[in-house]
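Only one protein chain is missing; all other protein chains are in place.
Take a look at subunit A:
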Amino acid sequence: MEGKPDVTVTSANRKFAAITGSGRKIRDNAADWHNLMLKWEKLNEDGLSAATNIVNIRRSLVEELPSSSSSSSSLFAGGAAELQDECSKLQYVVDKLVVVVMKMERLMRLQQGIQDLDEFQFGPEGRMCPLFHTWKTGQFESTSRFLLDIFSKELKLKQTILQELAHTASADLCMVYLSCWLHQPFVPPQTRMTLEALLLETGHRSV
């Protein structure tokens, strides 16, 4: 009897802690989305400080370049090593971001699998009775896809910034790279709301 437990878990007051099957999986996925997005934010901050350092070190190196006395050349070497160091830091951050997006892709595949199972069990319409409050199983999938799209695009942008930042001479372009890194143009304002909606639906946030 697949329908019966569904009826009991949809009651609004009930915590969804003891659920099993698809509901359990979706609930865990929602928590994973939350954690991955937190991790992304943290990495974004780390990356920003590395990126800012890269721009500053480069600027001071360029300023020193015209005076080519022996004392400044050792200074130059020191600056270059520092630059290399910050670039490795940024590389490390971007590598971590790649891992985050890979995990998000995995969540998306899991969600897709749950959706397929749903269709297999209940036909193309999916289950009639929602797993949690109101969402149909397909909505979890579309939410995951929405979030994944955002972070994949943002990751591509960050990878481009990583490649170009230390080789850019124009101060304005450097500024644009930094503000792209900080403001994350491909993460729209409704991202947070979407996550909150997902958490609310799956019972991580109380109604």
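One rule holds in what follows: contacts are C-beta pairs under 8 Å (C-beta built on N, C-alpha and C of every residue); 3 or more make two chains touch, one makes a residue touch a chain; residues count from 1.
Please note the rule applied: contacts and distances are computed from a predicted model.
Undergrad: Match the chain absent from this complex view to the correct UniProt protein name in "Lysine-specific demethylase", "Ribosome biogenesis protein C1orf109 homolog", "Ubiquitin-fold modifier-conjugating enzyme 1" or "Mitochondrial inner membrane protease subunit 2".
TA: "Ribosome biogenesis protein C1orf109 homolog"
Undergrad: Looking at the whole complex, which of A:128, A:173 or A:193 touches the chain that is not displayed?
TA: From the options A:128, A:173 or A:193, the contact with the absent chain belongs to A:173.
Undergrad: Going by the touch rule given at the top, which residues of subunit A touch the chain that is not shown?
TA: Residues in contact with the chain left out: 153, 156-157, 160, 163-164, 170-173, 175-180, 183-186, 189.
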